[in-house]
Every structure is written in C-alpha cells, then in structure tokens.
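Missing here: one protein chain of the complex. Every other protein chain is in place.
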Amino acid sequence: MVPKGVLVDITKCVGCGSCTVACKLWNNLKYDGTPADGKDAALGAESWTAVKWVEAPKDGETVWRFVKNQCLHCHQPACASACFSKAIKKTADGPVVYDEKLCVGCRYCMLACPFNIPKYEWDKSFPRVRKCQMCAGRIAKGETPACVGVCPAGALTFGEYNELAGLAAERIQKGGYINHIYGEKEAGGASWLYISDVPFKDLGFRTDVTTRPLPEYSESILKLTPAVGLGWGAVLTGIYVYNRRRNEIAREEGEKNKK
Amino acid sequence: MKNRWSFKITPVRVVLMGLGALGLALMAYRLAFGLGSSTNLSDQWPWGMWIGFDVLTGVALAGGGYSTCLLVQVLGIKKFTPIARSAMLTSLIGYLLVMGGLFMDIGRWFNFWRPFVSWGYHSVLFEVFWCVSLYTTIQLLEFGEIATEKVMKPWHGLVKKVLPVLFIIGIVLPTLHQSSLGSLYVIEVGKLYPLWWSMLLPVFFLMSSFFVGPAMVTVESALAGRAHGHRPDYSVLQSLIKVSGYLMLVYLGLKIYDLYSRGVMDLVFRGNLEGNMFLLEMAAGVIIPLIICFTPGWRSTRAGVLSFSVLVVAGVIINRMNVVFTGMSGYMGGSYFPSWIEWGVSLGLLAIGVLGYLFVVENFNILPHGNKAEESINAPSGERGYRLSPSGKAY
Partner (left out) sequence: MEDHLKLEKEVTRRSFLKMMGGLGLSGLALTLAGCENNTAVNAGGDGWLPQQYQIAGTWPAQVRGRVPIEASNPSIVRDDQKCVLCGQCLEICRNTQTVYGHYGFPLINDIVCINCGQCSLWCPTGAIAERDDTEKVLQALQDPDKYVVVQTAPATRVALGEEFGLPPGSWVMGQQVAALRRLGFKQVFDTNFTADLTIMEEATELIKRVKGELKKPLPQFTSCSPGWVKFCEYFYPDLFPNMSSCKSPQQMMGALVKTYFAKTKNIDPEKIYSVAIMPCTAKKFEAQRPEMNDSGHYWKKQSLQDVDAVLTTRELARLLKRKGIDLNSLPEESYDPLLGKSTGGAIIFGATGGVMEAAVRTAYFFITQQEPPAQLLSLTPVRGLSGVKEAAVDIPGVGTVRVAICHGMGNGRQVLEAVRRGEAPWHFVEFMSCPGGCQSGGGQPRTSVPPSDEVRQKRMASLYSADVRMEWRESHENSEVLALYQNFLGHPMSELAEELLHTDYVDRGKSFKQLASEELPDKV
C-alpha cells in the first residue's frame, strides 16, 4: 500500500462548507448545533471536519481565509501511541482509524493529541471517541475521502503522499505562498498537508508543535521499563538475600554465644 | 473468640456509611447515564477530578506501602516494623480506591478488560494499567499473611513462604507505575506548562511518591493513634521522615537542575498563576518541610513531625494538581470545576475506604499494641480527625 494523503490549499478555499456536509453524510453524523463553518466553527463528536472563517493580516490589510480542520493523520500518531488497548491505529494507507470495540474510554488519546482533534460523546452512556477517519473504507476501495470528492474549488487534493509533498513544494515555488508546508514536519509529519499564503500562526494553527514524533518522547522512557524492572528486581533480591543471610548469621552467632 | 467479627457503630461511622451509600448510588447513576450527565468533563477537559485526584494523587499517597516495604522487608530496618502493616493496609485500600476511581472514569467500562487482551504496549497507560492491577493483586496476596492469621488459617504457612517474592515484585511494580504516572504527561510536550513538563517527569513522580510515603504513614499513624487510643511511636516516625528528608534534598536539587538545564527558571518568578502555583508547591511541599526536617530541635517534636508530614502530603497533592490542572489550563482553555456528583463519588469512595480501614484494623492484627477497650472511649473524637483530615483523601 502506498501511503495516501491530502493537500489542503488554503488559498483556494471559498468557505462553502461542502466538505463538512459530505463528511456528515458519509459518516452519518448528526447535526448537534456545533457550527461547521463560520467564525465559531469547531470540531465535535458529530463534526469531524469544520471550516473556520479566519481574518488574518496580509500585506497591511485584513484578508478572509477559510481553514478546514480535521484530524491530520500523523505518520506517528500520538493518539495511537497513547491508546493502551490498540483502539486507534495508523493504517498502511495513511488514515488513523478508531475501533470502538477495543476502546476503554480513558480519553488519553484526547490528551495526547497535539492538535486537540479527538472528541468524546459525553452525552452517551457508552461514549466513543470521535474524529475524522479519513474515509478509510473509501480509500481502501481506491476512492477519495468524501470531503475531497465534493470540494468544488479544488482546495483539496488527494493522492499518494510523496507526490503531494512534491506538489506542495511545486506550488510554493511558483509563488504566492509562504514557505511552509504545515504537517510536513509538525509532530513528525502527517498525512494531511496544508499550504497557505499567510502564516499558519495567523490562521489559528498551532505552530509551536514539536517536529519530533510525539510517541518517541514516551517510548524513549518506556523502553527502559524492562531494564529498570528487572534490574531493580535483581538489586532488591540481592539486598533481601544479603540481609536475610546476615540475620541468619547473626542469629546463629547469637545462639552460639548463648551456648 | 466469642465474636469473630466486630464493627462498632458510632455516629461518625454512620455519617461515613451515609456518604458511602450516597457515593455508591452516584456511582450507579454515573455508570448508567454516562460521564456527560454526571461530570463537568468536556472535550477541553477530558481528564478531571477522578483522574487527577482519585487516581494520580491517590496512587502517589498510597506510596507509603511500597516505600515502607522497601525499608522494612528488604533493607531490613527493623525499627520501622511497627508501622509496616498499617502502611501496607492503607496502601492496599488506597489502590482499591484508585481502581474504583479509574473504573468510574473510563467511559466504556464494560470494556475495562480490553488492555489485558489487546496490548497497546506502546502506551504509558498500558504500563500503568498492568502495574496497578498486578500490584493491587500482589497487595491482596500480601494481605493474605494478615488475613490468614484469622481466616483460612491453613494457608498461612504457604503465604508466608511466598511473601519474599511478593515483597520484591510489590516494590518493583510501584516503582514502575509511580514513575509511569509521570511519563503519562511526557507526551503533553508543548501542552503542559514548561515548569512541570520535563523528560524527568517520571523521576520526579517516582521520588515524590517515595518521600511522601513516610509523611503519609505519619499522618495516618497519628490519626489512627487517636482513633484507636494509642500513641504512635514518634521516634520511629522521626527516623522515617529523615529518610524522606534526604530524598527531598535530592529531589529539590534535581528540580533546580532540571529547570536550569531547560532554561525555564525565569518562569518561576513571573508572577503568573503557573509560576505562583509552582512556588507554592515547592515552598510549602519541599523547602519548608526540609527546614523542619533538618532543624534537629524541630524534627524531634511531635508537632514538627506532624507539620512536616502534613506539608509534604499537601505538597505532593499540589504538585499532582498542578500537573493535571494548573499546568494544562493555559493550553486547554475553558474552565473545569468538578460537579457535585464528582465530589460525591470521590467522597463516597473515601468514606468507604475509611470504613474498610477501620473494619480491618478492628478485626485483624494491624496496629501495634491494639487496645480495644481504650478505643471505645476515644473513637468518636478520633474519627472526627479522619473526617476533617485534609490529606486523608487517598486511603
């Protein structure tokens, strides 16, 4: 499987919100009042993608930009690494998918995600974690994610990840963009890439995300576990045996002295 | 023995039972109707009081069990033997409550067993989950030594034989998960305020859980002493605290080194919420206790020992709260305050824990010089101590 990805060209988005509707239709999401576009657009348990209207400074004037938000599908997802029951996995195709059957509902994934993507069905008795699945089923069949398929403005491009990165660089080289492919390095890289003509910081993107894959942080510690456990156990056993032996000797000597 | 089991009913215990019953009812409500209808958790604050306090702080405060076990059973420091059993018992009850709190907090509780089968071994939580559940099992087996003195006596010999193994595993496991609780927040890089986020978080969590152990044992001995009408042996507690003191010196040094090496020292004195809370945590929870500890005239007094212990316990609570709430609030935004149901469940769990402790102490040989005749006189006032105790939360 060649990893797939999506390139979001912010300069081409008109803010029609087709992608948000397609997402709801394809994933059977409800309308729960969370605005899917406009100023207050937000992700939610029933809103896996949202197009936020942002006013950003550019060349001394304020320009309107529309920012499609959804899971970035990191190459090394913090959420999947945080999941202790393997309910979240990165597939070979690229999507980071969630399996509710395995989910315990601890919400560590929500805490781990550097982009605050996963949402929770707080109102349900047995809530699920909810986030964009990148239409993994459609991708497996060779189709585009639903949102990409309906974009009338050509703001979304679906394709093989490596080619997309090249396409992004190509567009940047042609001019009219800032020299930053968001998602290329952030959190160690993601299947969704963004290019823009205004700095991502002004669009509400988190630009202080580490470029090191987040799982590496905890895994660098976790890998010490067996060594620490066994080593510490050995040390303790050693001390314990030593102390017991010493006590025995002391007792024997005491008995000897008594005699 | 004419009466095999005894449990005195006093007004305070009735109140505790009431709290416990309310807690159980609220737990049933939460399990049936979900987290949204019972807690103030949100997408912005996915973790709240139950994880932050009942679990993270609870595990730390229950650290008295393994630290005492290390001192007594492995290092063989015999003078601490008198407190070993009670420290172990509070730890066991603490862990049972932690498991209870955890069970309340997981959204799909019918799936609680999944990680035993579906191994997300790359998750810190996986390690915590396995260690905590194994350690609780180990503690139950360790308690078997005490239990078989009274029930199922034929098993006593066997339990005694495997005890050394249990002790060693019972120290290794908490070492791993106490530190892992800190590692949980390592992945919050960039989200957790830099005063707390550090690659050394697991070390800090481990050390603080260790040095809070003696403090916790002291507090609880003092309370149990009042409840059961015997004077705890302060000379033992004094030496115990000294162990804490030395470790805290290392802790303080490491903290300062950590802040310097990451270049975030200036954040401490910035005067913002995070800076001030950090100062509070370090001053009240580490520096003042250290002064008490290493001023010989102070440590030798009962008041000195008690205030040291209370401060250290409070310091660790503040530290865990800072990591879970203060340090995350800047990034998370929004606000979170536990709902009354969250409070009710936490208090209920606590009440059940205290009742369990009292029951076990009354029926098994836990405290040194246990004297039941005196207890009946002193119990009411003593239990008031439990009720008002600000730090008695974890067990």
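In order of appearance the chains are A and B, and numbering begins at 1 in each one.
One rule holds for everything that comes next: contacts are C-beta pairs under 8 Å (C-beta built on N, C-alpha and C of every residue); 3 or more make two chains touch, one makes a residue touch a chain.
Everything numeric in this text was worked out from a predicted model, so none of it was measured.
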item	value
Chains in view touching the one left out	A
Touching residue (missing chain; options A:Ala80, A:Cys151 or A:Leu236)	A:Cys151
Selected residue (touches chain absent from view) among A:Val8, A:Val21, A:Ala168 or A:Leu236	A:Val21
Absent-chain contact - pick from A:Asp99, A:Glu163 or A:Asp197	A:Asp197
Hidden-chain contact residue, picked from the options A:Val6, A:Ala36, A:Leu72 or A:Val209	A:Ala36
Residues in subunit A touching the chain absent from view	10-12, 14-18, 20-22, 24-26, 31, 36-39, 55, 61-66, 121, 124-126, 128, 138, 141, 143, 146, 149-153, 176, 197
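In this section, only the chains that are shown with their structure count from here on.
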item	value
Interface residues, subunit B side, partner subunit A - complex	32-37, 41-43, 46-47, 70, 73-76, 105-112, 114-115, 118-120, 122-127, 129, 164, 167-169, 171-172, 175-176, 180, 183-184, 186-191, 199, 202
Parts of subunit A lying in touch with subunit B, wherever the complex brings them together	44-45, 78, 80-87, 100-108, 110-112, 114, 116, 119-128, 206, 208-210, 214-215, 217-222, 225, 228-229, 232-233, 236-237, 239-240, 243-244, 246-247
